[in-house]
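Yeah, one chain of the complex is gone here, protein chain that is, but the others are all in their spots.
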Amino acid sequence: MMLAATFSGKLFAQDLLNGVSLGAVFALLGLGVVLIYKSSGVLNFAHGSMAMFSTYVYFQLTQSFHGMPVVVAAAIAVGIGAVIGAASYLGVFRRMQDAGLLAKVIASLAVAGVLQGGAAFLWRNASQARVPQQFPESSLRIGGVGLGWQEVGTIAITVFAGLALIMILRRTTFGIALRATAQNRTAARLLGVRETRVATTSWAIGGALAALAGVLVIPLAVLTVYSMIGYMVRGFVAAVVGGFVSLPAALAGGFVLGAAQESLKATPVEQLSSVFAGLAIAVLLLTRVERFFALDQELRALQELG
Amino acid sequence: MTTSARRFRFLASATVLCFALSSCALFQRERVAIRSSSLETLPPTPLTAGGTTPASPGATSGPSVVFQPGTSHLLGGKPNYVSDDGVTADTIRIGTIQPMDGPAAQLGRPLYRATQAYVNDLNARGGINGRRVELYLQTACINCEDENKLAAKALVEEKHVFAIVNTYMNTYAFSSALTYLNSKRVPLIQGWSGVGPDNLTWGAQQTPWNVYYTIRNADGVYVFARWLQAALTHWNADGKLPSGCAQHPYQVGEVYLDSSQDQRRADEFERVWRSFGAGYKVTSKQAVAAEEETVTRMDSYVSAMQDSGACGAFSASNITMVFGMQAAKRQGWIVPWVAKSAWGRAATDNCGSACNGGFTDNNGWGWPQIETPQMQQYHRVMARYYPDSTDDAQTLGGWIGMMAFEYAASRLGADLKREPLMKILTGLNGFVTGIGATINSSRSDHLAMSQTMMLQICGNRFYRVSNWLGANTAPPSNIASPCKWGEP
Partner (left out) sequence: MKNRLPVILALVGAGLVLPPLILDSTWNATLSLALIYALMGLSVVVLTGFVGQLSLMPATFVGIGAYASGRLVTNLATPFWGAVPLAAAVVVPFALVIGMIALRLKGLYLAIMTLVFANVVEQFLFTQDWFVGKQHVVDAPRPHLGGIDFASDKSYYVLVYVAVAAVLLLTWNLSRSRTARACYAVRDNEDAAQAWGINVAKYKLLAFALSGLIAGFAGALYGHWLEAVSTGGQRPLFGLEFSLTIVFFTIVGGVRSIWGPVLGAAVWVVLVKRLLAGSPDGVNIAISIFGAVVLLTMLYRPAGLIAWIGDAWRRLRRPRAQVAAGEA
């Protein structure tokens, strides 16, 4: 609650900027969720827990190895995230390809539970941890408003990762194979696409993106076993913008969601901010936004899986 | 009769029954009595405005007590004794409810360790008047109201504990358990956190059945205000305040969490600050909504404070200080900060250089490097049973709680009952623990401490920069910390 009684342009601009950086986190998570869904039809409710676990690894590295540069620790944590993602697929979801939606959702919730319980036990003496920033502690000032370098860096990395991912999906063999699988699994298999390999890679990238989101945003907050849940939910909203199949839409959607949510706080209707995500998703889903993004075949596949 | 007909009859009669029951309710004359408390409720502690002088330590009616946990020998083979539940000829059972998992585990675990270590040592010394103390732990996730209630029930009804110690009560999720424990008249002795008129507004805030030893709100706020005043004076003299502040160095901003507890502290600070003189203004008060906003909006709050012309900042809780100072550093707004009870890992684990120079207090619970026999004993005992533990607010606070319990129980001798125990605990005069501030409790004041020590964060470490300060004590002119009065 701000004490500024009147609408302040400066406040609005500051909140908007903060919102963009928050939206970058939503976008990163949304990208991972979309990737995982495209490759295996699983809505990964463990996404937040994967991010949390990897960030705890980052925490542990910075605690145990004081000489290690923060960026190296972060990179290792992202690698761990990839491993967790791949392991989840290989251990659990690979056998559930033909299972129903409910079973998949519950299985991902179970993975989340295991990660959460494990993290709560392993780091029971650091149940509220703080981790260092990767970027300098000062800020970039433009006029009267500013954005911390950590937040600037988050935005930059997200944009880069998103564009890179989109390129990968368009140009590389892996990307084409993934899109083929998402469109029509049987046909893809018949054409020789190694589904397991594609899915494992997708899950690995997804897990890595989750970890990346965690190590970028948690330095500005407190790390607990529940820290990433709220972000994950917003990441789902970003993924929904793209109908779960479009990476560019998820990327843009995340940013827009964050910017809108935060900038509402500087307006007279600031209460709307906390419900904005809910409203957004209601509108998105009810207007069947996925129609704008899914190809006909993907749409059919969606309806089958839905 | 066919199965479907039978089923229909069954359903119909069930429905009729349901309606009948509900309509019975409508015709019932008797209103359900709102459960009235079976306890006397105490008048709320008048929040002593900064003007009135709180009792200074030692200036009490009775002789002060310097308590060093040792051995007590009043039982002496007395065969007949009067006691409450949880007490036998040779044992006393006490319980503690702690969150041992989840985000609050790093509050619960140190508290449990300190309590258990104390009990181990107590028994090694011969117990309380020859009675061995048994500690029973029940874990409950801090936000799980039903677990807290079950834990309280299990301790009282199954383990038959005499009293409950060192249990974190300062959360709404403990409400149901608190009601239960008060109705069962089970003493709650908290060295670390509890309920008082300063925090929870609900229900049985301050009852005859709980005590919680910490610096009173009004006294604490006075100390913080004086300290901030001193810091601003020093900064101004050194020319370190932001430009424009030399004209009005005593304009400050406040930032706090949007809770009733923090709000009251912030209001009290403003009142005290303004009472210092004409140039003393609070130009900005920012209430931060819960934890999420500390991530996203701290920049906005801090920039609002900066824009209002504030030259210093008071934070009513630790979270808003840690994130506030980080945001302030990002924006290049370097001013003195004083916060309430920011002594904890949040400030030193990776706040980085942003938190350098920030001031906070220890809530009256002491400092590990104080050289007293009691503190040395604390170190000895903790090293013996939990060599890997660290010293923090929780362990020291918990230690104080146990000291108070041991003192009170040992004074009662063979006859060990709850009401006399609480009478002692709410009637301590000049009770010196050698760990925390002197305790002067009364029936209407269970917070009982009027002094605290100021600490400073410097280079990811806490330094003690004052002795015991009360509302009447002026800050020292020099402080022993690498950061001195401000950033190095």
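The letters A and B name the chains in turn, as written, and every chain counts its residues from 1.
Note that in this section contacts are C-beta pairs under 8 Å (C-beta built on N, C-alpha and C of every residue); 3 or more make two chains touch, one makes a residue touch a chain.
Everything quoted here is computed from the prediction, not taken from an experiment.
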Selected from B:85, B:145 or B:307 as touching the chain missing from the view: B:145
Residue of A:61, A:84 or A:240 in touch with the missing chain, whole complex considered: A:240
Touching residues (missing chain, whole complex) on subunit B: 4, 7, 10-11, 14, 18, 21-22, 24-26, 28, 30-35, 100-101, 103-104, 109, 112, 136-147, 149-151, 153-154, 157-158, 171-176, 179-180, 201-203, 291
Touching residues on subunit A - with respect to the absent chain: 43, 92, 95-96, 99-103, 105-107, 109-118, 120-121, 124, 226, 229-230, 233, 236-237, 240, 244, 271, 274-275, 277-278, 281-282, 285-286, 288, 303, 305-306
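To be clear about the criterion, only the chains that are shown with their structure count from here on.
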Length of the line joining the C-alpha centres of subunit A and subunit B, rounded to whole Å: 37
In the complex, subunit A residues that touch subunit B: 1-4, 10-11, 14-15, 18-19, 22, 62, 120-121, 124-133, 137-139, 141, 144-149, 217, 219-222, 224-226, 230, 262, 265-266
Partner subunit A, residues of subunit B touching it in the complex: 100-107, 109, 258, 284-289, 291-292, 294-297, 299-301, 303-304, 307, 319, 322-323, 326-327, 329-332, 345-346, 349-354
